[in-house]
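Each remark here refers to the structure printed beneath this line.
Every protein chain except one is present and positioned as in the full complex.
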């Protein structure tokens, strides 16, 4: 990809997304809560995102049981892409978004202990798309249940770039 | 309810609570940690709240097993009411409180996947009581255990209204 107007350390998010063959999905509101909530100081808390594609979960079930790690990683990429769409909406544009923290939830069969490898797929996407602004602190845990039996969920704390 | 001094989009929290037949419980401190911790910038992190009533959990057990969804929703309302009491204490008054994010935990039996419907009961209360200031980003997950076998727990990030 050719980038003209950015410094060496800057990533062009739109070009990076295109290079990955991805496009930001449309953000859908839930009637009961907000997709994101910002503070006066520019901090943005995003709602937990599931790996919806056109309003449906492509895969359901527990990782380590009916869902394998590679499938869970693909779902983590999708949930993170959905979070990027919400973050872009909150910050005004993807180019204004800075990631602070990712909390990654993996629906885990008993004994499954590779939550980090699943979460890595989401962490990689954030850095691929946003560069230095996509780097983040992270916590990955295995949970006993997720809405609609989704295999993964991603929650981000972000801020508007200064 | 009749509200005189507020704009059309403002909710009177005390009147809203009374209309629901609810009163804020007294806040009880745990010796090991704080109910809330504020930053200089007015951000407030609340400790996770259980659905205590007069120091006791009315219901214990996993949702989808011995606890049904309606009972879990009632417990979610109570945990959220307890969180509102802590938030009012932190902000100085319920009228000064703005909700940013809710993290809702549901003690989940294997296969239970309706965490969103349980969390909705807490989200609804926040908006009923605080109006626009009660709207929030949200994440709902199913967990394998909660203190004292509580069916739900609610953690809020709030701030003082500006």
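Here the chain labels run A and B in written order, and each chain numbers its own residues starting at 1.
Methods note: a contact is a pair of C-beta atoms (placed from the backbone, for glycine too) under 8 Å apart; a residue touches a chain by one contact, two chains touch by 3 or more.
Nothing here was measured: the structure is a model prediction, and the numbers come from that model.
**Q** Which residue among B:35, B:89, B:114 or B:159 touches the omitted chain?
**A** B:35
**Q** So that we can see where the missing chain sits, which residues of subunit B does it touch?
**A** Within subunit B, the residues that touch the unshown chain are 32-37, 39-41, 43, 45-48, 103, 105, 143-149, 153, 155.
**Q** What residue numbers in subunit A mark contact with the hidden partner chain?
**A** Its contact residues with the unshown chain are 41, 43, 64, 99-103, 106, 108, 110-116, 119-120, 123-124, 135-144, 157, 159, 162.
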